[in-house]
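A short write-up of the structure that comes next.
Heads up, one of the protein chains got dropped from this complex, but the rest are sitting where they should.
What follows is chain A.
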Amino acid sequence: MFTQQNRKSRQLLASGIKSTYDDELYPTRLNFYREPPPLEISIEEFEQFALDRMQVLQALLTAQMRNLTPEQLDKAVGEAIKKYMPMSPNTKGSSATHRQLMEERRKDHISHFILRLAYSRSQELRSWFLRAECALFRYRFEKEMLKDQLEFLEKQNLSWKKVSDEDKRLLREKLKASSFKAGNIDEETYFEVDFERVAGLVGRRQVYIQAGKAFVRLSDQVVLVLDEFKERLSHALEVTGRALPRMDEDDRLMPVLNNINKQYLGREFTTSAIAGEIQAGDVDSLKVHMPLCMEHLHDELRREKHTRHGGRMQYGLFLKGIGLSLEQALLFWQMAFEKLTPDQFNKQYAYNVRHSYGMEGKRTDYTPYSCKSIIMNNAPGPGDHHGCPFRHFSAPNLRAQLAAHNVDEFDTDDIIHKVQQRHYQIACTRYYEVTRAKMVGISAENVKGGLSDSTAGMIASQEVIEHPNQFFEQSYLLMKSKNGETGDGTSSAAGAGAAGGMDGLIASAPLDATVRGRYTYKKAGASISSNVQHDIDM
């Protein structure tokens, strides 16, 4: 038990609350976490609770990242919740006893507050935690029975103005046109709130707004609830963050807390400290290993002698990730923008290149964009070439691209089909399998079947492509191992261009070390989400 000596930290965690838990404390599974948990807990529980909650949050965020269908997502998240932090409903038929119910909710309550402490230290941690907790709250709210939802909301004293029947009649047509889900307007309850509070609905054009007021359906209320939840938690995190220095003297909790928040900030590709082995002149020959998005950016850069901002960021950071040093990057971009004088280049672009290497401004060492970020953020506009080809190309253009990479019609249809189901990363994975199989000279079926042949196994065992640099590194390692196998350093089945490019690279030992080092790092980070992996329909 952590008792007397840790009064200070306990006060942060629990400040003068009554010492029993009962119905009044946890009437439903949902919790706004307004009050700190009232009880003393042991240091073992402290760490275990926190880690269990992390598992759930991590599973949820990972699942959301993957473009899963709602059913797949439900399954993935449901498993994690069941394993690490089950939360039984109030339903009578539930097998959980009352005591169990309260124990579960107590754990939920306590673990939330521990993580709040662990994640309040920096803005980056706070915003990660805020995102994760909002996702979890939303997930649970939507799972809750309507009766419990209403009971929960009633207790929160949220003051939302109901739209009168009269107004509803007047606005009937507009309300109907504002949501394809709208049923019978007369039976639906609408709330009138400032549009600022339902930014998400406004951005998706799923709510009617007039003179700054948004008319929100009861069934969209989760947005409002979430907004409240987010606002309060965000505020609470700031307050906790400010109070945190007082805890620094506590030598029992701080190591635990620091350990927790270091563990899971998502998987990111970072450039290793020894990056800088690739020369500007190598980039063209490395093109064979690039995913379609980067290859396209590269080709357009060569064609236009220029790339707009979005493309420079996406491609530049990718190159940084595969080991292009700042110096070489500056050289690469300056040579690529051949229409500019060195002076123009230095004035307009050099700064941004240095900036993305963390050498200017805030000195943030930017990491390459993940597939998720490329697919979800900053969609390309007119004149842009960045983005994800599977997401942002029209079907005919994507077909043309695939044809140019010798993807046959059967596989193309398969890929397009996946795109239509919005499985962009899976489409990219399929593209990887098909094209890499050709590169090493085995049939894609073998790849899928996972034959004992080590090369085929290598392609097949790879995960869904989640990161352009993962694509590159897998492709690179694959070719390396294949070439190692044949012994002569040249794959007979690989295309002439590919083989030519490989020769020089394989010889470059330092590069290989770089790649392998980072690959291992990524693998380690991936283990946490492995239980979700096989839910993806391949």
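We adopt the following convention: a residue touches a chain if its C-beta (ideal position, glycine included) is under 8 Å from a C-beta of that chain, and two chains touch if they have at least 3 such contacts; residues count from 1.
Everything below uses one rule, namely that contacts and distances are computed from a predicted model.
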{"item": "Absent chain [UniProt protein name; select from \"Ragulator complex protein LAMTOR2 homolog\", \"E2 ubiquitin-conjugating enzyme\", \"DNA primase\" or \"Vacuolar protein-sorting-associated protein 25\"]", "value": "\"DNA primase\""}
{"item": "Touching the absent chain when the full complex is considered, from A:42, A:69, A:97 or A:123", "value": "A:123"}
{"item": "Residue, one of A:191, A:208 or A:357, that touches the chain absent here", "value": "A:208"}
{"item": "Touching the absent chain when the full complex is considered, from A:189, A:397 or A:421", "value": "A:397"}
{"item": "Positions on chain A contacted by the hidden chain, ascending", "value": "123, 127, 131, 173-174, 177-178, 180, 195-196, 199-200, 202-205, 208-213, 296, 306, 308-309, 313, 339-340, 344, 346-349, 351-352, 355-356, 360-364, 366, 369, 373, 376-387, 389, 392-397"}
